[in-house]
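Report on one structure; see the data block that follows.
Only one protein chain is missing from this complex, and each of the others stays in its spot.
Letters are used for the chains, namely A, B and C, taken in the order the chains are written, and counting of residues starts over at 1 for each.
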Amino acid sequence: MPELRYREALNAALREELARDERVILMGEDIGVFGGAFKVTAGLLEEFGERRVRDTPISENTIVGMGVGAAMVGLRPVVELMTVNFALLAFDQIVNHAAHIHYMFGGQARVPLVVRMPQGAGHQLGPTHSHCLEAMFMHVPGLLVATPSTPADAKGLLKAAIRDDNPVIFIEHESLYGVRGEVPDGDRAQPFGRAAVRREGGDVTIVGISRMAQTAARAAQRLQTDHGVSAEVIDPRTLRPLDLDTILHSVARTNRCVIVEEGWPHGGVGANLAALISEQAFDDLDAPVRRVTGADVPMPYSKPLEDIAYPHEPQVVAAVLEVLDLAPPDRQPTGGSAAVTTASTAEAR
Amino acid sequence: MPELRYREALNAALREELARDERVILMGEDIGVFGGAFKVTAGLLEEFGERRVRDTPISENTIVGMGVGAAMVGLRPVVELMTVNFALLAFDQIVNHAAHIHYMFGGQARVPLVVRMPQGAGHQLGPTHSHCLEAMFMHVPGLLVATPSTPADAKGLLKAAIRDDNPVIFIEHESLYGVRGEVPDGDRAQPFGRAAVRREGGDVTIVGISRMAQTAARAAQRLQTDHGVSAEVIDPRTLRPLDLDTILHSVARTNRCVIVEEGWPHGGVGANLAALISEQAFDDLDAPVRRVTGADVPMPYSKPLEDIAYPHEPQVVAAVLEVLDLAPPDRQPTGGSAAVTTASTAEAR
Amino acid sequence: MPDLPEPDVAREWLETMTLIRRFEERAGEMYARAKIGGFLHLAIGEEASIVGAVRALRDDDYLVSTYRSHGHALVRGTPPGRVMAELFGRVDGCSGGRGGSMHMFDGARRFMGGYGIVGGNLPIAAGIGLASDFLGTEDVTLCVFGDGASNQGTFGETLNLAALWRLPVVFMVTNNQFGMGTSLQRHSAVTDLQRKGESLGVPGMRCDGMDVLDTHAVLHEAVERTRAERRPLLVEAITYRFRGHSMADPEEYRSREEVEQWRERDPLPAFAELLEREGALTAQERAEIDARARERVDGAVAFAEASPFPAPESLYDDVYVLGDQVRGWYSVRTT
Partner (left out) sequence: MPDLPEPDVAREWLETMTLIRRFEERAGEMYARAKIGGFLHLAIGEEASIVGAVRALRDDDYLVSTYRSHGHALVRGTPPGRVMAELFGRVDGCSGGRGGSMHMFDGARRFMGGYGIVGGNLPIAAGIGLASDFLGTEDVTLCVFGDGASNQGTFGETLNLAALWRLPVVFMVTNNQFGMGTSLQRHSAVTDLQRKGESLGVPGMRCDGMDVLDTHAVLHEAVERTRAERRPLLVEAITYRFRGHSMADPEEYRSREEVEQWRERDPLPAFAELLEREGALTAQERAEIDARARERVDGAVAFAEASPFPAPESLYDDVYVLGDQVRGWYSVRTT
């Protein structure tokens, strides 16, 4: 299997879908001449021309809304928002329009739209440019939400997203674009709603969201080598639909669960999963589901502050040791609640 | 104590704060000449004039942003968005600006802004006009979030919100405007972060959010009379800050908890509370925390569909009986997970 | 004054305007009798701007409207019964009872929806225009919105994009003098709305929205210019709504006199009398047209009454287009 960077895998998915289906068009700020702020669309303008690959003005709400309209009459638009932070300007078109049109018109109209955008911290982009908003999108019925964490999923899920007849929020991660990984050859769409077990283990289940699936896998490695703990690592891949079964089956064996996400703790993906797992695996749990989340703060620019404001392996390892009663629970109130490890605490400890 | 409608209590709070503090101004669509889409601001233009009470064009993002700017230099703007549904157009100013400015500029700037708006279903306003979005606002550090459910809290919390130096998202409910209740005389601000125990009981803790606090109270009454169940009903009043202690202390006594919210189940307020309670009261719980939520659908217009798409007493009663093992658990998958009762199921049963 | 169209065409316009008027009057009564819920926005007084504009479209042209769109569905040919059934929230409603008054839809007739969010329909119309352009069809999209919507961010964003990409979209601002209770002068710095697209590269035109002939003539020119030149235009239709913004509107923001003055320009009698003067309509035909309209509205109410409410089990239908990867309405697969 060829090795590709996450960015290249996305580019390949777009290229193949543009070639496969005449109705697929790309729209976004600087995706053409500039090749994309993160170069995901590099070369596509040259290959497919201005008719298929369109640079837009800086008008997020309208770009998404045009995608909605074009999708309603037969095109399959893929809109790139430069980053998820700017999607906040397009929430009306995403929620009130893209997500609701199929239902509100009694199933007569379809919105096969993909809105792609990267999220995340780690590059010192500061408070307005470092959000992780998957929890907000996950909240909305009518949307599908994908959070690929590997080059293979980036390609496979994007192909599946473009072929789906529902509006898809496709959340990439700025820190993953350069990551390499094996990507199966050929036209392989990765269906939504199928979690990936990244690593098998029997002592604890670690669920990692978006980039945190990678962090979780590295933490699991450390847990094995440094602590002899065998952790199972699950990447849900998509949050809508959500493959809860795979998580529940794992927890049924491990009886302990840690969820790792980069976003804010309150009303986060972790809270939602913790609630679902506590509800549905109540008798399987030997300890409360533990969340490791980003800190409950706007993301600071300063490097040492940014570093402790989102999870890294040490916090994941610490949280796992705690749910296994192999370490003292941490005392200080964090991330909104003493039972949540946020990036900061383990570091500050 | 005088009886006031929720609407009148809000009007009184605005009037008193306008009179108390010269720096308080109101801005919003049709709040002046029209008196407010829900008449909350009726009479204020006449009393305080166009300088203090300003009708704006339909420009949600900019109205909120102007409130941010005016607040940064000393005014205390209270912006009304006609309904929460239109706040989706203002998410950039609310999240990237109002919520983050104090932090992002190192504490040098303050944003004493209140954004008021009603939410909720029940009036057949259909998919684009019936949202409950408190979960999205609650997710964002830097915001305070209030969800008053009584006339007294409507007045007291609004006064506290206007006097607070942080940006406050003040969520009213369309179905509560006409509700009467006793409102203490005089200048009483209700501090944020103090939950209200609406009814004391020992068998189960019911937490109701926004309008659902009233639904929960009515359900508790039924539980007492029809089933001899003694339910404690808690209204958090504010979601940021959140008074988790009061909830935990109650659950420590009742060992069972049901959370009732009108919004969507995934990543909802209920999921967040269920996660926090399961984490921090793990050993106190004799049964999984149960959520009763709005259905995982855009809100349909048709009355019989709308009725079953958000919780009423019967669903709350059913959920409570289930956590008390007094009723068969419901089988059909609902609201996103078999362990969540959404409005539809109990009805459909 | 533009010349009259063929008599039968003129009579059809009058008949459709009359149907819309009678339909909305009845809808108002049904609302008072609680047969209809939610918000009900009537366009009574604006019928000429609706019929004159939409009759300037070809059948293949697209129409996108707002929450004030009963007339747009009717003029496009949606059976009155299906529109009334939607207001009644019944399964035979043109949106299956899901959308209500603010969210009408009839894709088969290329009425691509009424939208409840002020300004939300502009980007969608531009997207439809983009698709027409992309697919190389001759279709034009007519996007109708109000004077208040011209202050929404999407107005500037969409007109700029439509001009930049030369999209075949005619933007029609129905200037009924108010955005809810806020008068034009109090919400827009520039009140000559036809000029509001100039700084965005979109030339403007204006029509008398109380005159179906003038509205048709101007919109026809605009639509055909757009079709031929492949560029957007902005047309302002000057009109007035005789009723409140919605059913709950004390109308304290305007005087009885003002309303009365506008009512004297009521487009229905105005056009009927013109046709009679021109010999294109007899008094009897005029009476028959009104009688037929009332009959059709009676039929619409009967149809709506007879249509069942959606079944509770249908609550989760059409949240998603179901397929291989989305198996049920629920977002969590449970075994």
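Heads up, the rule we're going with is that a residue touches a chain if its C-beta (ideal position, glycine included) is under 8 Å from a C-beta of that chain, and two chains touch if they have at least 3 such contacts.
As the structure is a prediction and not an experimental result, all values here were calculated from the model.
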Chains shown that the absent chain touches, full complex: A, B, C
Which of C:18, C:65, C:78 or C:152 contacts the chain that the document leaves out: C:152
Options B:11, B:61 or B:85, residue touching the unrepresented chain: B:61
Of A:127, A:167, A:181 or A:236, the one touching the omitted chain in the full complex: A:127
Residue of B:7, B:39 or B:97 in touch with the missing chain, whole complex considered: B:97
Missing-chain contacts mapped onto subunit C: 151-157, 159-160, 163-164, 186-190, 195-202
For subunit A, residues in touch with the removed chain: 29-30, 33-35, 37, 55-59, 61-62, 85-86, 89, 123-129, 266, 295-298, 300-305, 308-309, 333-338, 344, 347-348
Residues belonging to subunit B that touch the chain removed from view: 25, 51, 54, 56-57, 59, 61-75, 77, 92-93, 96-97, 101-110, 141-142, 144, 160, 164-166, 191-193, 240-245, 276, 280
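As a convention for this text, only the chains that are shown with their structure count from here on.
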Gap in Å, rounded to a whole number, between the CA centres of subunit C and subunit B: 35
Cα-centroid distance, subunit A relative to subunit C, in whole angstrom: 40
Subunit A and subunit B: spacing of chain centres that average the CA atoms, whole Å: 29
Where subunit C touches two or more other chains, by residue: 93, 95, 97-99, 103, 115-117, 120, 153, 319, 331-332, 334
For subunit A, residues contacting two or more additional chains: 61, 92, 96, 103-104, 141-142, 240, 242, 244, 276
